[in-house]
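Notes to accompany the following structure.
Note that one protein chain of the assembly has been removed; the remaining protein chains are unaltered in position.
Chain IDs A and B follow the sequence of writing; residue 1 opens each chain.
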């Protein structure tokens, strides 16, 4: 439990930094930094909790998620943290957060009565919806919709957890397998620069 | 009940195709297709259920809504379904979905304690909010806000249902009348290419 929470905080910080960096590209003020950091850090899980009627929402119950996201936003704003040479570390923390949030989101959804299809969907939502909201606020089409192997990794994590659950495999083992699968898919995407094919007009196949 | 559900699935498919076509215009990947299909298909009803604290959210309780929307998204992505010659069929299925979702949304809202004003508003929300989210994600001002006789049709459906309910008319009869009204208004808009006047600057009247 305590290990999972520590990893969650790492992922939360990485997600929040992605928002703060988006705010810096748009020359926002300090409030813009905090809003854009909070969106990816807690947005997806909030949507999941609202849809599942899981109360209180996770960061109302435990304000550490918000505190860590705000700290990350302020660190970027006041240039205490400049990604510069640490970009690679950030990418890997982000990959870990993505896999972990998707796996935990899937688990929570099953626990709250969702069927397997909906649980995987809410697991993916947990991992990627907040980043989508960040991009929409920045007036950009969400990056995750246009080719990156990113949502795919969240999907893999969700699918593995649902599969492990269906096979009666122990919850903790299922989580480890799901996080490994999600992280592995994302890592392959990063290392080999893979991307999903995007739809091309005019239709040229079939 | 079973007839209503069958019609709901038709409407869901038409709404999902509208999202998948938006995704194709933005050259999204397969994940983008599923996200943009789900928004119009289940977004408005989700917002209504969250606001009414109606749990579980309709598609968590019954995953067929999600399954049909995903199937429609995949059919467009893999070019199993090319609207081409079937555009007119799609438009009419969409009109049916709009009227039906607005009428059902109004009914559900009354049932969950909303007054008539709020019930009509949540009926319109059920019909059009998901399409608005689709457009916002595509980085476009929602079409429904700029002149189409579309929200008007949802409004007509909601108004007729609330009126029938106030007159003590049987629920099923009220639903039929509301769907007919919404569909009729939308049909008139399509056939006669009607649009609402939009606001013009600088002020030229009064």
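Quick note on the criterion: a residue touches a chain if its C-beta (ideal position, glycine included) is under 8 Å from a C-beta of that chain, and two chains touch if they have at least 3 such contacts.
From a predicted model like this one, the values you see are computed outputs, not experimental measurements.
With the missing chain put back, one of A:137, A:176 or A:194 would touch it. Which one?
A:137
Can you work out which residue in B:7, B:22 or B:52 touches the chain that's missing from view?
Going through B:7, B:22 or B:52 one by one, B:52 is the residue touching the chain not shown.
If the missing chain were put back, which residues of subunit B would it touch?
50-53, 113-115, 117-118, 121, 132, 136, 139-142, 144-147, 151-152, 155, 195-201, 203, 205-206
Touching residues of subunit A against the unshown chain: what are they?
These residues touch the chain not displayed: 23-33, 35-36, 46, 50, 53, 55-57, 59-60, 63, 66-67, 77, 79, 82, 136-139.
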